[in-house]
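Of the protein chains in this complex, all but one are displayed in their positions.
Letters A and B mark the chains as written, and numbering starts fresh at 1 in each.
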Amino acid sequence: MKRTFVISVVAAALLALVPLFIQSPYALHIFILFFIVVALGESWNILGGFAGQYSVGHSAWYGIGAYGAFILLQQKNVAPWFGVWVGVAVAVIVALAVGWITFRLRGPYFVLASIAVAEIIRLLALNWKDLTNGAEGILASDLPPLKLGGTMITDWNSKTPYFYMGLLMAVFCIAVNYVVKGSKLGYYLQAIREDQDAAHSLGIPLTLYKNAALGISAACTALAGSFAAFYVGFIEPQGVFGIDVSIQMVLTCIIGGIGTVSGPIFGALVLVVLTEMLRASLAQAHLLVYGVLVVVVILVMPEGIVGFASQRLRRRKAAAA
Amino acid sequence: MTALLELRSVSRYFGGVKANQDVTFSVEPGIVLGLIGPNGAGKTTLFNCITGFYPPSKGDIFFEGARINGLSPDQVCKLGMARTWQKVRPLAKLTVLENTVVGGLCRTRSVPEAREIALQQLRVVGLEKRADVLAGGLPIGERKKLELARVLATQPRMVLLDEVMGGLNARESEEIIQLILDVKRRGLTQVVIEHDMKAIVRTCDRIVVLNSGEMLAEGAPQQVVNDPRVMAAYLGDSGGMKA
Partner (left out) sequence: MAVLIQSILSGVLIGGVYALTGIGLTLIFGVMRVINFAQGELVMVGMYGTFFLFSLLGVDPFLSVVVTMPAMFLLGAVLQRSLINRVLDALPQNQILLTIGMGLVLSNVAMLAFTSDYRILSTSYSSSSVPLGPIRLSTPLIYCFLITVVITAALYWFLVKTDVGHAVRATAQDRDAAQLMGVNVRNMGVLAFGLGSALAGAAGALVAPTYYIYPQVGGAFTLKAFVVVVLGGMGSIIGATLGGVLIGVAESVSGTYFGSGWKDVCVYVIFLLVLLLKPAGLLGKSRM
């Protein structure tokens, strides 16, 4: 446990040094994408990985976070680092309402409900033109410079500030996962995942804990989603509420190892690298990579990379013992 | 002495099926009550009613004097009544220790404290050396012990054991019998569903017999086991009697 912590800190520190040595905008861009995918994957992991509630509608929280921050910047000139918290708050409130309604559903029915909810929200965003500009979307106006006290830290004119923001997001979401996993919440969520009735009989109030997981997960997703949206600079309903966004989050965890803290990191690595490698040849069909990956992973390695590796380790330990 | 658990005319129907009909008995603190009957007699259904998985269709259930009809399973556990499952339910991807910690967290928010409680219970049931093994990889005997350790970790006043010896060999069954007697010495009250008559006679202070959802007999072990009606109920049905 201590060792993993030290490795993580060293890794984060090393990553923080990257922009000093690498200036290529494309390379930094790949890093930023990686951080975003990690952050989103870790966010989903809390509900899907720990609690075992596979939501395929998490794009709802991504989009609410993004639209919240964008609308506040656009219409009220609120800087994103303040505006995003409104988006997060709205996302959590909506999530808890949705959770209260849908958590009585089990397994596949819950998956279906989550998809339906995200679709409803997407259609709302599409049709509520006064608020969201509908299908035309919202273009982020120039970001105000980030100032601390009197000194300007960045004016957002290069990739570097996004790099550090992305790194911060990813580290934050990983930290949340780590803290949750070792806490009573983490134990209870995993119990719910493994056997809901057994968990219930051991004194665990199911809906309360599922909602706790959803609330935290939605908050992190909204946060990371807002950042991702600002990095792109433009949002529209399909792009932020579409099922592709949700599927990517699920995939990151499935490939990497569902329910593990480090799983989404490996999943993000695989996803981002493969997608970029094949971007030229696949162009619009880059989701093909996702499709093939899901199929392969489910058939060959449903535990994901980390799950598979720890299984091997256990077997080796057991054989040696 | 006021009963710890009291059932008054408890009935449970599923559509037209009368799974339990007019079941009435009480459990004094500190005793071991055996609940026996042929397969399909409604024993597990009764457990499910008592522990809140569904409410009784008729009748009342009292725990420590308070009516608990309609409480949810987690509320029942918090009140101090924990149950094991006929078909064991280990939390497969968690280790033996983690499984038990889940139980221990019932009374505390602190994970280290829950670990202490958990380790203690694992020592009681003899699984402390297997603490880091994944529960899904355990053989049946250890799974049964894990279930017991897990419910004991919730620090209950009363445990409901559903065929905790089912599927075990003679040696494993003997270990469980010793554990039941041990738990009794610690002051916990127990209701035990079992088919093993020898074990029932050795561990139970009183026995309630169910047949087709209704109470057939009640009394001291020797008396009940030799009751001709009880024997007829068992022999007339192939219900696993190992006497």
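What we mean here is this: a residue touches a chain if its C-beta (ideal position, glycine included) is under 8 Å from a C-beta of that chain, and two chains touch if they have at least 3 such contacts.
Keep in mind it's a predicted model, so treat the numbers as computed, not measured.
**Student:** Which shown chains does the hidden chain touch?
**Tutor:** Taking every chain of the complex into account, the missing one touches A.
**Student:** Which one touches the absent chain: A:V179, A:V292 or A:A318?
**Tutor:** Once the missing chain is taken into account, the touching residue is A:V292.
**Student:** Among A:I243, A:L269 or A:A309, which one touches the chain that has been omitted from the display?
**Tutor:** A:I243
**Student:** Kindly note down the residues of chain A that lie in touch with the hidden chain.
**Tutor:** 52, 54, 56, 101-102, 104-105, 107-109, 111-113, 115-117, 119-120, 123-124, 126-127, 243, 247, 250, 254, 282, 284-288, 290-295, 298-299, 302
One rule holds in what follows: only the chains that are shown with their structure count from here on.
**Student:** With centres defined as the mean C-alpha position, give me the chain A-chain B separation in Å.
**Tutor:** 43
**Student:** Flag every residue of chain A that touches chain B in the complex, lowest number first.
**Tutor:** Its residues touching chain B are 182-184, 187-188, 190-191, 193-195, 197-206, 259, 314.
**Student:** List the residues on chain B that touch chain A in their complex, please.
**Tutor:** Where chain B meets chain A, its residues are 51, 53, 72-78, 82-83, 85, 89-94, 98, 101-103, 105-106, 109-111, 114, 134, 150-151, 154.
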